[in-house]
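With one protein chain removed, the remaining protein chains of the complex are shown where they sit.
Labels run A, B and C following the written order; every chain starts at residue 1.
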Amino acid sequence: MIRAAILGATGYTARELLHLLLRHPEVEITALTTRQETRPSVAEIHPSLRGRLDLVLENLTPTEVASRADCVFGCLPHAASAAAVSELLAAGCRVVDFSADYRLNDPKIYAQWYKVEHPDPARMPKTPYGLPELFRESIRGANLVANPGCYPTAAILALAPLLEAGVVSPRGIVIDSKSGVSGAGRTPKPAFHFPECNENLAAYAVGQHRHTPEIDQVLGTYADVETNVVFTPHLIPMDRGILTTAYSDPVEEVDADAVLGVLRKKYQDEPFVRVIDELPNTKNVSGTNFCEVTARVVQGKVVTISVIDNLIKGASGAAVQNFNLMYDLPETTALL
Amino acid sequence: MIRAAILGATGYTARELLHLLLRHPEVEITALTTRQETRPSVAEIHPSLRGRLDLVLENLTPTEVASRADCVFGCLPHAASAAAVSELLAAGCRVVDFSADYRLNDPKIYAQWYKVEHPDPARMPKTPYGLPELFRESIRGANLVANPGCYPTAAILALAPLLEAGVVSPRGIVIDSKSGVSGAGRTPKPAFHFPECNENLAAYAVGQHRHTPEIDQVLGTYADVETNVVFTPHLIPMDRGILTTAYSDPVEEVDADAVLGVLRKKYQDEPFVRVIDELPNTKNVSGTNFCEVTARVVQGKVVTISVIDNLIKGASGAAVQNFNLMYDLPETTALL
Amino acid sequence: MIRAAILGATGYTARELLHLLLRHPEVEITALTTRQETRPSVAEIHPSLRGRLDLVLENLTPTEVASRADCVFGCLPHAASAAAVSELLAAGCRVVDFSADYRLNDPKIYAQWYKVEHPDPARMPKTPYGLPELFRESIRGANLVANPGCYPTAAILALAPLLEAGVVSPRGIVIDSKSGVSGAGRTPKPAFHFPECNENLAAYAVGQHRHTPEIDQVLGTYADVETNVVFTPHLIPMDRGILTTAYSDPVEEVDADAVLGVLRKKYQDEPFVRVIDELPNTKNVSGTNFCEVTARVVQGKVVTISVIDNLIKGASGAAVQNFNLMYDLPETTALL
Partner (left out) sequence: MIRAAILGATGYTARELLHLLLRHPEVEITALTTRQETRPSVAEIHPSLRGRLDLVLENLTPTEVASRADCVFGCLPHAASAAAVSELLAAGCRVVDFSADYRLNDPKIYAQWYKVEHPDPARMPKTPYGLPELFRESIRGANLVANPGCYPTAAILALAPLLEAGVVSPRGIVIDSKSGVSGAGRTPKPAFHFPECNENLAAYAVGQHRHTPEIDQVLGTYADVETNVVFTPHLIPMDRGILTTAYSDPVEEVDADAVLGVLRKKYQDEPFVRVIDELPNTKNVSGTNFCEVTARVVQGKVVTISVIDNLIKGASGAAVQNFNLMYDLPETTALL
């Protein structure tokens, strides 16, 4: 059994991860951390897990965590996460990091978007980006994997193959994303107060969302030039799900079948990406680790539409998929 | 024109009240208060009113408010409200008080449920309870009216006529109420965080909700003996609306038609109560000052079902209806 | 491997059942039926199962089904179901019947509520009611089990132990239930059109819901006399979940701890019932086979509050739990 710990286990992604790990035949959950000193039980923090897991959340140092766990899932805020990750790796743990700390390769871009110097810059370019569909071989056996952001997952899975195949231009890409509210985390704020966001619809952080450089970094790799996407996230009155509508210009005239063909070829052996003819919706992938994607050509523009569950394929499911690869377990374990 | 002010103008009931008062041909809104010192504009606090009302919210004393307004709508918390009301009345204002401070007649019961001594106990039994359908004559021309709670409005309108007519017993009444989340106010809290209360359903404050003594006081008046209702509120994942299902025992065997007959007779001339044969739903009264009510007899029990919009008939609409009566204006002004 | 078939596999309960059975290590899904002649694929009918199950839905006779399956899950409408069940049993299949056909023992009560003569009345009183917490021994090894209704499951689990222990009176029980809309099935109707039931709340079928006799039958068994419950279902604007607030009169004065004690004793070894001190909510059991229940005493009345996922513990999860018992498999298989 692989002993697993979760750092910062009070949020929604930790809760989803716990539900998944409880189904994982190779995992024993041995430590959960929080900054609270009251040692709350799992049932107090996540009542949906009452009776499922008899553990308390503790304020543990990385060293203490390392003494109890082989693999650590880090759900800490950025910067705090990198500090803990360094210690955990030094102590011999493997880590799946949910924070943004090791997603970007360039400390300068990190500092620009996250307004803080990266505490462990040398490790940034060496850490694999945990999107198995694109970076499986570098994830396999790794000691540290940077779990991707939810928006980047949906956007990159739709666009990277088209850039890689040279079907669409890297210039002028528009990514219009819509997300359920669980993506905003568990801390109550006016914008997420039920009577404010129920029956409501808004764009937010237009042109300023921190997932932007992450998308550009990966798409740039596939395009071989900088992309500079226009990224607009929207808040949708539902719990979970992301739908991303991306608009790009074909390099040469193309039809929907050709675009779908490129996507199908790329993902034909993928266990968790379904390229479909129909227009996808978020409900069909809700609670699952699947991404569904389709494409259309409208007035000469390539329109791709991709959906994921932001808490599963966009966070905790991807983490388990990465974990399975890191330990050379069947990739779908605990995910079907 | 009657100059109107709102104390504590940042919440949902104040916003609804502003929308109604802007349609009132006899009202000029002249002052809005807040404890914030930043003098925010109406548009900053209530963006839905952008361009409709050019006022700032100010931290004003009751004396300052009295110098600008003839009638004051008080949306302050309990106890704080009574303190302000005394001063306003002394300065010659009329007041519609949204707080619970003048709803109860008995300072001891108030202290027991609100955990504070009432600052103005003498005025409690003299203040009319602002449910025009039952207390119209005492409201007409009054200087102070206690605007009812939202749950009591829906429950009392269904049950008081049946107790008055001696159709149902005052013993063993069960009031099972369901409310949209706007009833919980505008302050973000974990229980009202969108991902917590969306797609969720819960009872709360079972047997302990502060609207209980208010219901018992009014029903007791109509029953001529104490009632002691069992009151169970539930939180429903929607913005607005209350549906109350009440269960009572008939004094003698009765059928639904007889019960409906009693309700129809009581409310035949009421502009805002519709006694209907069909089962009511909250959407049909949403955004309006109407209450709809019906009755059934099941296994010998009388089942009444009543619906209101908690922010209108359950708060701001009732306040305007009371205001109209206080100033002897047509009762439906600004409410249709 | 046990070969499993589903009759009437187009609805929500069938979809949930498929998701559960795909996780069941002892089950192979071998046949799915529909009255449609077009042989639609699983993916066409249930897009959430794209790529998970390569079967078509066929218009098969019971004999054809029996040749392919050992155990059949029947999701047919009442009356149609009994006709098929007789044939399947005769052909050697075991059956879990989701319809109401074998829940009631008395053909007369069935005819009164379902407005049709029962086609197989002799089998009615011999068929175990598939609530393992109360009827486990009769379910174990059975060839036919009547899967309970969703409302009865939530109501009975809360009330039966209190009647069995003689804590509450069988007279005057009020069951006020609230359900998400998936309980209404998959057929579009005006009442379930999104803009009609979103942001809305209504009671329906007051005193006339067909789950009433089922509740009375089981509660009557535990009370040793007839109960005649007042049952009021309500439609809540959410997908899934039932919360039932039941009101009963104690035989002798009682407090909440005593009531909770009775429930705890009854369910102490149950894998899927959690007796809790807190007020439960539907979200904590959503997507699971758990029932959570608590109790309060208010103004002398016993108030119990119980929650389930109507599609899992109220339908497909219960069916798998029954299946596990029928085949003497660990009861929680595929359900955690």
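Everything that follows uses one rule, which is that a contact is a pair of C-beta atoms (placed from the backbone, for glycine too) under 8 Å apart; a residue touches a chain by one contact, two chains touch by 3 or more.
This structure is a prediction, so every number in the text was calculated from the model and none was measured.
*Asks:* From the list A:1, A:116, A:202 or A:225, which touches the chain that is not on show?
*Replies:* Touches the omitted chain: A:202.
*Asks:* Can you work out which residue in A:40, A:121, A:237 or A:271 touches the chain that's missing from view?
*Replies:* The missing chain is touched by A:237.
*Asks:* Consider the whole complex, including the chain that is not shown, and state which of C:5, C:57 or C:181 touches that chain.
*Replies:* Checking each option in C:5, C:57 or C:181, the one touching the absent chain turns out to be C:181.
*Asks:* Please identify, in ascending order, the residues of chain B that touch the omitted chain?
*Replies:* 22-23, 47-48, 50-52, 199, 274, 276, 278, 283-288, 290, 292, 336
*Asks:* Which parts of chain A are in contact with the chain that was left out?
*Replies:* Output for chain A: 172, 174, 176, 178, 180, 196, 198-204, 206-207, 228-232, 234, 236-241, 243, 245, 247, 249, 279-283, 286, 296-301, 303, 305, 307.
*Asks:* By the contact definition given up top, give the residues of chain C that touch the hidden chain.
*Replies:* Residue positions of chain C that touch the missing chain: 12, 180-182, 184, 186-190, 192-195, 197-199, 237-239.
As a working rule, only the chains that are shown with their structure count from here on.
*Asks:* Shared interface numbers for chain A and chain B above half of all numbers used, same, or below, different?
*Replies:* Homomeric contact, same residues on both sides for the most part.
*Asks:* Pick the chain whose C-alpha centre of mass, unweighted, sits closest to the average of all protein C-alpha coordinates shown.
*Replies:* Smallest centre-to-centre distance to the global C-alpha mean: chain C.
*Asks:* I'd like to verify one number: the distance from the centre of chain B to the centre of chain C, where each centre is the average of its C-alpha atoms, in whole angstrom.
*Replies:* 39
*Asks:* In whole angstrom, how far does the Cα centroid of chain A sit from the Cα centroid of chain C?
*Replies:* Taking the mean C-alpha position of each chain, the two centres sit 37 Å apart.
*Asks:* How many angstrom between the C-alpha centroids of chain B and chain A?
*Replies:* From the centre of chain A to the centre of chain B is 46 Å.
*Asks:* Among the residues of chain C, which are close enough to touch at least two other chains?
*Replies:* 199, 283, 286 - these are the residues of chain C that touch more than one other chain.
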